[in-house]
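Starting off with a structure, shown below.
A single protein chain has been removed from this complex, and every other one stays in its place.
Chain nomenclature is as follows: A, B, C and D, assigned in order of appearance, with residue numbering initiated at 1 for each chain independently.
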Amino acid sequence: MTSLLTFPKGGVHPSERKTATAGLAVETMPVPDELELILGQHIGAPCAPTVAVKDEVREGMVIGEVAKGLGVPLHAPVSGAVTALGQSAHPMRVSVPSLTIKTDHAAPTPQYQALAWEDLDRDQLRQKVHDAGIIGIGGAGFPAHVKLNPPPDNPVDTLILNGAECEPYLTADHRQMLEHSREIVEGARILLKILGINTCHIGIEANKPDAIAAMSAAVVAGAKPGENIAVRPLKVKYPQGSEKQLIQAITGRKVPAFALPSAVGAVVHNVSTTKAIYDAVALGKPLTEKIVTISGQGIKRPANLLVKVGTRVSDIVAYLGGTTPQLAKIVMGGPMMGFAVSTLDIPITKTTSSVLFLAEGEIDSTPHSPCIRCGWCLEACPLGLEPKEVGIYVEAGRPQDTGPFGVFECFECGCCAYVCPAKRPLVQFIRLGKMKAKR
Amino acid sequence: MKIKMGTDLFFGQPVRCSATIAPAKNKSVPIFVLALFCLALLPGFARAEGMISQTGFSGEREISLSFSQPLAPEVAGNPASYVVYEEADPDIRLAVSEVALAADQRSAVLTFAAPLNTLQPHVVALPALTPAGAEVETFRVSKPYLGYLLSILISALLINNFVFTKYLGLCVFFGTSKRKDTAKGMGFTFTLVIVVSAIMSWFFYQFILKPFHLNFLQIVIFIGLVSLTVQAVDTVLRKVNPALFRAFGVYLVLVIANCIIIAVPLILADNEYNFFETFMLSLGAGGGFLLALYLMSSVRERMELANIPPAFKGIPIAFIVAGQFALAFLGFSGLNLF
Amino acid sequence: MKLWQVSVSPHVRSPESVAKIMWTVVACLLPPLVMSVFIFGIQTLIIAAVSVASCVLMEAISQKSLGRPVTIKDGSAVITGLLLAFVIPPGVPWLLPALGAVMAIYIGKHLLGGIGFNIFNPALLARAFLVATFPVAMTSAWLPPLADTAIFAYLGSAADAVSTATPLAVLKEQGMAAMVEQFGPLPNLYTNFLLGFRPGSIGETSGLLIILGGLFLIYRGYISWHIPVSLLGTIALLTWIFGGETLMSGDPLLAILSGGALLGAFFMATDYVTSPTGRTAQLIFGAGIGALTVLIRLKGGYPEGICYAILLMNPLSTVLDNWFKPKRFAPPLGGAK
Amino acid sequence: MKDIFTIVFRLTVACLLAGLVMGATFIFTDQAKKHNEHAREQKAMLGLLGYSANKPPPAGLTMHALYRYIVSEGREVSMGYLLPTKDRAFVFVAIALDGTFRNATPVALDPAKAGEEGEREKALAAALGPGKELRYAEQTLVVTEDGVRRAYLLSGRFPGFKTFISMLIALEPDFTIRGLEVMEHEEDPGLGAEITQDYFKKQFSGKPFARLKELAVVKTPLPAEYQQALEAEKRGGLDPAAAAAIMDQYRDHDIYALTGATISSRAVTNGVKAMVGKFTYRLAILDRVLAEEQIAAPF
Partner (left out) sequence: MATDKSNFQLVVNGILNENPIFRLVLSMCPAVGISTTVMNGFMLGIAVLFVQVFSSCTIALFQNKIHPRIRIPTYTLTIATWVTVIDLVLAAYLPEAYAKMGIFVKLIVAFAIITMRLEMFASKESVTASFWDGIGMGLGFMFGMMALGFVRELLGLGTILGYDVLGFKPLLFFVLPFAGFFCVGLMMAFFNYLESVYKRAKQRV
């Protein structure tokens, strides 16, 4: 293999821990009796419900709509009856409006037919992406159609599909690429058409050789003249999957601070999002289900599950045979950037890529000690920020003075806190800095 | 410092100073300093002329000579043909034990029986090569004057740093070393004022106090000159470069409360320094103060973030740190550069 | 209902910890100590033990009295104790390091805010303090290396032992010829010095073991090569240029092997707290120490200058870090924020 | 405008007042200062000769100051000695560099004012006439008791480890060192500053001139009994006879270097050697000239 691409500065190599689920085929979880749908799943204003309590809904029906601003509609993942419109716990925010549906197991499952999407023009395609409720399901939750409409003064010339999946434990994208490589490549072609360009790179970390092989095969199989789609093996390094790092690794361009990728002519989409876009455009299927990696030593049976959006974690636990006694922490998302949750009564959202049940031995709960200025965080930071100084200032009670150390550029990848030998909660310090400091 | 910052020390007018201190963009100060420095270098290029073109100590027991033309080995290679003595003791000849003449006969190294006192200028003469009846030419051997000047500068800057090894100027030092900007401003202002006032003091001392035996007026005259310089710099700066004045004007009033500024003229009067030596001493004193301030301020900015025991907060800990600096500066003691 | 533990990301941590780093450094410092027992006798072990014990005790006392958590288990006081023992002559009274510990741990470290906030390297600060306070013992209690394995030779009578001079002192006061006369002809000299058979401070003589320990730390990623390389490189270069009778005739290898340069380069100057974190800053920091070391060695009042050179550069580490900030990924569009 | 005048007027008055106060103090203190300085010097010198308040010097003891000048006349350089004569007058003896006598000029100088450099210069300038440049070099004291030479007191300075060390040396008439005193130095405390200690200074006492010429510094530690003897006077513990016996034992030994301060020790030894060497050389010439020219010196 030729030299692998990567970003030059910073990054860490956490132990991968993907073996537990990497080899497991995606398993469809039976639809639970009740689903809890959070209305604000994407970045932007939350949806307003278009149904009322006791309304009957059918699978695929729009149940929430964003009236104004950034956002996408929400669809019913199952057929059934709306039982409640209330508040529910959310992994990231304290509580958010939600909607509960009681599943009607007897209702028929809708069948989706392949459509000839090549005939549609760019705006129609983009509208379809919006209508299907597609957002960046890698974790960011940014509405996909917005990314596909770059500002006219920043012409886009490159599409990048993000198959890096650099977080430990996570294998959802890996399985997606193995099992749906054809659809992903087709989705890439849809995206190219919408953007009006012909270059697409698919970045995959080198620890997934089978996925690289499968994707390469699919690219060759689906090759069309005039289109330039290529698989790019990447070096294994966290946070390779971060937008800015991925763009730099593949194209060498640097996205300026506080700017979008389109500033350097690139658009990045996650492979799973691409698959969802394919489903939306080619099959007319809205985004209502999600592959989620369930892993960690705290769960009896790790798995890659295809679940309906709105499935509660407690239902998943029950399906997988319960938790083990060593369970210490439950994390939604990857272990580097995910959120620890205090309860199992939390629903899966469109952006949930995994639920990790971490045992005592997998996490490190050593209390933190004073900074010894080893500078490892400076080495690890992919953005060249100074987490150590932020930490020292925050601890000294001066979070308002942390601006010059770059707290606002930080995307909280957690590299600094990962390497810190003093176990300092640097991400927490940086968040405090973001709150108190002025730009 | 408890002297009210904000009022002019001399004429009671309020000083218009802004709270934020803009970095001085003006380059005129360094250029002025550089020019004076070049002026000071000039005497260093003077060389002996005549039969011997260059002289110098090459070791504890050696003097090296370069001749302006090749000399006969039987004379130039003979230890007896050289007459060498310390300038202060012309009657006592130093015994030359060996002469190593270079192959081209244009240079020689004299080795002496006893170690030389290289701090004293020596005199070399070659009477054997002087035609009968003519005056014997003598040649001075001394450490280069430029080196001496530089050693005064380095000494005041590092080895005998006024703050860390002479313990002077401490009130202002602790008062203005909290912030790096303040430290820089104070340091530069101080350096400027001390150079000007020391040179003025030197003129006063050499041409008025000493000839008229008015040494007991030293203190009054020197402090008066310092006040005058401060006032003059204040006025000139206000007119010529208001931006620079806004940056450094605040510190002018503090300069006079710094004992280094009065210590330097006293020292140069005691040691009978000449003009260049005076300049070097004052530059070194100012630079040393700036250096000490800058180091201390950067350390104190870092210490502000530390969890310091309450009884030590503020000035006490600054003293402890200054003591640690003084320990580190002991490393320069005994340094003898030239 | 059971609530699970919540904390901010990341939830996995690297296996490194402060204690692990510190104890690794301690482990790297042990071989030179063992070697010095063979070279100078068992009393070096006693000095080291007193030094470590008093540093650890002082750490506990200071932390207790200042109401901070007692962290003697993390090994940082042990390192300070070992390094303090390493930089004092082997023939000093055993009580000296105990006094040094007060300066190093209490005044040098805990008064300034505890670990992470000391400005000067505590061990070296203590050494400078001891040199000033006990000038005779600290500058003349050198012992000649033992010829055989009589490691109990000086025990109990260290003060009466034949005092000798360190190679650097001989070189400074008497010149190269005396050096060869006293320590043997050149190629032998290098080998002896590399192995540690020469008078010197307790831990600085066994160059080979120090280099090995330092390389191990670099291999483990605990220290970076920048400071040692630029420090030793500068010493070698400047000694080569200015160290001889004429320009460009000094002996760089001898300069590195005959003093505390190696110990300083690998274990003192690389102290996290008192050295800069940026790579460029580290290179300049190392070069500054090297230059000051050569300056003090050749022109200063002491035969060895690395201790003071490091102390003089320590306060500059913050300044250097400020001057050479890490390069940001990309500046915001339109220049200023 | 009126303001300015008031300011100037008051400032002038203030300056005048201040000048008055300072001038008065100066005049008042100047005499006392000179007197005290002289007394201090005298005390140090007498102390070196072994006299103190308890042991006053004998009545016949006198100190004769000998001032050396370097005279240059054009390119000609010679040595000049200003010395008192038996009839309480002064004479200036010029001697060429090679030791031949040039001339002797009587100098009119008030003996009470001879200690002041300015006064001497004035008197010399008047006596020698124009065209001669004088540079003052040093002062040496010849101590006599009833006209017999008892001792010489030399003062001088030489480079130490850090800056200059200035020293006062007392010599027997046969140039054996009687004792020495460090007047000023800036050596390191605890190291080079130990040169002021008895156990170092007294090592020089009793060294004959012939031995002094060859005197070296050794780095072996100072033997304990020798140290005890050297410090006997200050600390006691050893009776004077026993101390003297031990001192005799080490009379011919080299100087033991101060621990950790070899450079300072060597600097002092070399400095003392140079000072005594130069003095003996010059005194021999001067004595010869005085005898040849029959100049009546009181010593």
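Everything below uses one rule, namely that a contact is a pair of C-beta atoms (placed from the backbone, for glycine too) under 8 Å apart; a residue touches a chain by one contact, two chains touch by 3 or more.
Keep in mind the model is a prediction, meaning the values are calculated, not measured.
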TODO: Tell me the shown chains the invisible chain touches, ordered by label.
DONE: B, C, D
TODO: Out of B:84, B:317 or B:335, point to the residue that touches the absent chain in the complete complex.
DONE: B:317
- [ ] Just name the one of B:169, B:287 or B:334 that touches the chain not displayed here.
- [x] B:169
Task: Among B:156, B:233 or B:262, the residue in touch with the chain that has been omitted - done: B:262
TODO: By the contact definition given up top, give the residues of subunit B that touch the hidden chain.
DONE: 1-3, 9-12, 164-171, 174, 216-220, 223-224, 227, 256-259, 261-263, 266-267, 309-312, 315-320, 322-323, 326-327, 330
Open item on the list: To test your reading of the contact rule: which positions on subunit D touch the chain that is missing from view?
Closed with: 3, 6-7, 10-11, 14-15, 18, 21-22, 25-26, 29-30, 32-33, 36-37, 40, 189-190
Task: Touch list for subunit C against the chain that is not drawn - done: 99, 107, 129, 132-135
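Going forward, only the chains that are shown with their structure count from here on.
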Task: Chain pair with the higher count of C-beta pairs in contact (A-B, A-C) - done: A-C
Open item on the list: So the centre of each chain is just the mean of its C-alpha atoms; given that, what is the distance between subunit A and subunit B in Å?
Closed with: 67
Open item on the list: For subunit B versus subunit D, what separation do you get between their C-alpha means, in angstrom?
Closed with: 30
TODO: List, in ascending order, every residue of subunit A touching at least 2 other chains.
DONE: 392
TODO: Send over the residues of subunit C in touch with two or more other chains.
DONE: 114, 117, 132, 301
- [ ] Using the touch definition up top, name the residues of subunit C that touch subunit D in the complex.
- [x] 132-136, 139-140, 163, 165, 173, 301
Open item on the list: Help me check something: in the complex, which residues belonging to subunit C touch subunit B?
Closed with: 66, 68, 107-108, 111-114, 117, 119-120, 125, 128-129, 131-132, 292, 295-296, 299-302, 305, 307-309, 311-312, 314-316, 318-319, 322
TODO: Please name which positions on subunit D make contact with subunit C in the complex.
DONE: 161-162, 188-191, 219, 221, 259-260, 262-263
